[in-house]
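What follows is a set of notes on a single structure, which appears directly below.
Here the complex is missing a single protein chain, while all its other protein chains stay put.
Take a look at chain A:
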Amino acid sequence: MSILVYTESENGKLKKAAYEVASYAKGIADLMGTSVTAVTVNAENVEELSQYGVDKVLKVSSDKLSKFNADAYAEVITQAAKKEDSKVVVISQSANAKYMAPLLAVDLEAGYVSNAVKLPTLDEGFNVERTAFTNKAFSMTSISTDIKVLGLSNNSYGLKENESSLTQEEFFPELTDENFGITVESVDKNKDKVSIADAEVVISAGRGMKGPENWGMIEELAGVLNAATACSKPVSDMGWRPHGEHVGQTGKPVATNLYIAIGISGAIQHLAGISASKNKVVINTDPEAPFFKAADYGIVGDAFEVVPQLIEKLKEFKANNS
């Protein structure tokens, strides 16, 4: 029996979230007195997982799995969980993991808890805290099934170094045509930009920017901080920015280390979507903007004056601290 963790990769390289879910799986393994097995798909270099408590890696290499396919990937992890007799399976909360998780849970007849933010407690059953009501609350949720699937909310547990000696094993799951009911025709991914899900820093802007033509400085600031760009709901509704950048209750949730909101007043739905972020900075001309009540640091000022100066100051800071 071991804790199974699915460690995601992109272009053969493990993602940062992979190390976070591995850290979390190690935390559970310590609670349950067992080991951690990771399953990877088409990842080339997996040694670094040993820094985060992984004891064994099941390496799957398959051209058929070169593009993410939720049903096929769920089947891979199901077979890995059965092989390892895993009672707990840990995944991230990337868009792909969230897509796959319910299929995996049905395959394994497992209870699934998404958006987990803490290690489970095991004294009275198996209970885990998760976010609910779009980050406006937390729920302590118990899982009653023999096998449990946990989706760890991004950036909620962090990376915990925990050296182990790693063994690697090639794993050959059996996949049938039934696992490939959908065909990915094309992928349109912005390779030059950091995605909101992977970002440590998100720069978000709202109606205060006055028009889409003014986003140049937002992009520039994001470039300096290696950040993703995001926006408020009215901005995406007006078509200034793509829907995929809309942050909030009906958009994307953001749980980053730093969230900088520029020209966003702070509607309750937006604040709910970003409340899991650790540090929030707001720049707004209106000192009464509700965002100031939710922020850690605030600047009352005109974005068109503050942001260019901030870019220059940050460039200087980066040059002196690199």
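Operating definition for what follows: contacts are C-beta pairs under 8 Å (C-beta built on N, C-alpha and C of every residue); 3 or more make two chains touch, one makes a residue touch a chain; residues count from 1.
Basically, contacts and distances are computed from a predicted model.
For the chain of the complex excluded from view, the name given in UniProt is "Electron transfer flavoprotein subunit beta" [choices: "Electron transfer flavoprotein subunit beta", "Extracellular solute-binding protein", "Hydrogenase assembly protein HupF" or "Ferredoxin"]. The chain not shown here is touched by just one of A:46, A:72, A:89 or A:143, and that residue is A:143. The missing chain lies against chain A, touching residues 67-68, 70-71, 94-96, 98-103, 105-107, 110-115, 127, 131-145, 181-190, 193-198, 201, 225, 236-237, 243-244, 246, 249-251, 257-258, 268-269, 272, 275, 278-279, 281-282, 292-302, 305-306, 309-310, 313-314, 317, 321.
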